[in-house]
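One protein chain is absent from this view; the other protein chains keep their places.
For clarity, chains are labelled A and B in written order, and residue numbers in each chain start from 1.
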Amino acid sequence: MRFDFVEPLVFAVLSLGVIAAGAAVVLINRITAAALLMAFTFLCMAGMFVLLGAETIAAFQVLIYVGAITVLILYGVMFTKYGDRPYALFFQRQTPLAVVFVASVGIPVALFSFTFTSGTPSPGGGDLPQLATSVFTDFAFPFEVASVLLLAAMVGAIVLTKREGREETPR
Amino acid sequence: MIALVWLVPAFPLAAFLVCGLFGRRWLRQATGWIASAAVGASAVVALGVLAEVMGGAERTVVPLYRWIAVGDFSVDVAALVDPLSAVMLVVVTVVSFLIFVYSNGYMAHDHGIHRFFAWLSLFVFAMLILVMADNYLLMFVGWEGVGLCSYLLIGFWFERPEPYYAAKKAFVMNRIGDWGYTIGIITVFLVFGSMNFLDVFRRLEESAPAQGALTLICLALFFGATGKSAQLPLYSWLPDAMEGPTPVSALIHAATMVTSGVYLVARSMPLFAAAGSALAVVALVGTITAIFAATIALVQFDIKRVMAYSTVSQLGYMFLALGVGAPAAAIFHLVTHAFFKALLFLGSGSVIHAMNNEQDMRRMGGLRAKLPVTYWTMVIAGGALAALPPLAGFWSKDEIVGAALTNGYPLLGAVGLLTGGLTAFYITRALWLVFHGQPREPHLYEHAHESRRVMTIPLLALAAGAVLAGAIGIPPDQGFIHSFLAPSVETGATEQAPPLATILTIALGSVVVSVLGIVVSLSMYARGRPDPAAVARAAEGYYRVLVNKYYVDELYDHRFVDAARAFAGAAWAFDIHVIDGLANRFGWALVMGGTVLRRVQTGIVGNYALTIVAGLLFVLFAYGGYAAGVFGR
Partner (left out) sequence: MIVPLGAYIAVSAALFFIGCAGVLVRRNAVVILMCVELMLNAANLALVAFSRKYGAVDERGSVFVVFVFVIAAAEVAVGLAIVLSAYRNRAVIDVDEIHQMSG
């Protein structure tokens, strides 16, 4: 039995998930639902990484995006209250224009992308050894800079949200 | 001494700097003595120069430094020392010295005394530069300088409006004349390639240029001279200039600045002689001005204005002399006139000082008893003006009239004779109204007193000059001054001395006319036969015209000043509406553009993001089009 139909099938399912969930994030009004659907998009994306043979990247995707970023977004949703508004989409002033622009760029690009026809199969084995070697030798400096960047972002986020004028604790 | 000739203007310049810089705070009254000493020193050097020139020194050029050297055009700051300039130097410095001494008394109570002496010294400096220059351009520096100082000094008491207007009028009219002078010297350079007197005269002899060009030069220079020397049509500033202090009137508007026009024509005699018709114009203008001004002087009541019109008239005589080919006579009259006219002005100043600054003769009278020195010196000066022998004025004026009659200008000569009679009439009238008869304002008369010695001594010195200065011109046409000046003002035309009988006849005639004028005047004012008021009523039309000075000021005001004002108004309107309008509209356009463009900045981030996407769209399509060959490779 030939099982070479599996990969395209899995690809089709995953891509459907990605695109559908992505569209839902944009279209759905309820924020919490949108946030969770975003997490689902990330999961499907991780699956596609696996399909491409980049397991490490997939692991990172799950850890960082599904794990940390989704939580951050949920925190954001939790701390802000979005008043009851009419359905946002149709009352946005620039909706028609935006749709026109995006569609006129996006559709040709998507169609153009089908010209990439080489379909090299994913090599077996993981990508971890090469990735690790590259990151820690060839790209060691950017790696360090990235860590500093993370530190700066963390400090910056704290500074931005620090409350001024701490109340005196009663003695 | 000739080599030291540059000391002559240096002393007054130093006095100007000292009085100007240190006068207000520290020197105050002392400025007068410093300035007088400086001019006195100049006078000594000038006399030395004259002595050396009289002793037979050649015409010398004493250079100071090279001023301009551009291509073919070069002008030096250099002095030309020859008989003509030596005479002028002496006249300017000696008369200035006496007037400076006098001013120490006259201006003693004025709070601006340091300013007065600073500017007066600057004036003397400029006048000396004018007289000493060896080229037209340096002379122009002096020319402008005296005009400037005239403006400053006429408007000396600028707290009142009249002096300010008079100063402005004088300066503007001078400027109009200067336009003529400038055209003249530019044409001189174009025709002769140089502005240096000696160069020009040499080239004139070598290659006779076109008559038309020469006539243009001469008429342009003469137009400048009319501005400076107050001839028609640019004379009306001089009577108004009497708003300045009396010493200023004496120095600038009698003895020195107004004679610079005469000096200019005398210096340029070779040019004028070569352009025949120009001299005729000079003579004509001079004569007409002489009689014109004399008629106005007949009816004026301000003592200084009588003297002012008299100056205009006498300057007319000098130009008449120049025009009929007797330049030595013109310079002779310039010298004698400097003495007696300065004396008349200073004497008037003495009277005004005594009468507590009253200048209207109708309020004077009987001052003979109160101001004896002033009276006698003014009588001498008046006699000189009226050309009574043996006073100086007789010799010089008689020579002018004689030259006119014998050189083929009978009509001008006759007019000159008649004007002599008018001159005698008005000066007698003025002296009588001031010094004789009953005092018309008793309380002013009470306080009148003779001036201090510092003021009367210069009067006496000038009187001596008025008496003795004639000696340099005796006998007519063959006197000392004629032979002395001959090399400077030669016209190239040899003159024969007229026969003695002619000379005597003319002299007798002019004396008779003068005496007639005096007699008629005394008869009218001393005896009242005929009564002056009755005469005025009988010839009311003529009288009113004369009192209003032929309405010349009104005419000028209407024709020229109003036209200039209209033009200025039009220019102002153009500036406000067109030029400013353009600038304002431009600014408004920019503001409008900004207001419109500002609407792009909505502050809404989504709009900005949309703009980014739109830009991306544009770039992609552009690239795609380029790649597909739509825009051509």
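Following the convention adopted for this analysis, a contact is a pair of C-beta atoms (placed from the backbone, for glycine too) under 8 Å apart; a residue touches a chain by one contact, two chains touch by 3 or more.
Here the structure is a predicted model, which is why all the values come from computation and not from measurement.
Undergrad: Mind pulling the chain B residues that touch the left-out chain?
TA: These residues touch the chain not displayed: 598-606, 609-610, 613.
Undergrad: Residues of chain A in contact with the chain that isn't shown?
TA: So the residues of chain A touching the unseen chain are 4-5, 7-8, 11, 15, 18-19, 22-23, 25-26, 31, 34-35, 38, 41-42, 45, 48-49, 51-54, 56-57, 60-61, 64-65, 68-69, 72-73, 75-77, 79-82, 85, 88-89, 92-95, 98-99, 101-103, 105-106, 109-111, 113-123, 127, 130-131, 133-135, 138-139, 142, 146, 149-150, 152-154, 156-158, 160-161.
Methods note: only the chains that are shown with their structure count from here on.
Undergrad: Considering only the defined contacts, which chain A positions touch chain B in the complex?
TA: Result: residues 92, 94, 97-98, 101-102, 104-105, 109 of chain A touch chain B.
Undergrad: Spell out the residues on chain B that touch chain A in their complex, using ranges where they run on.
TA: So the residues of chain B in touch with chain A come to 606-607, 610, 613-614, 616-617, 620.
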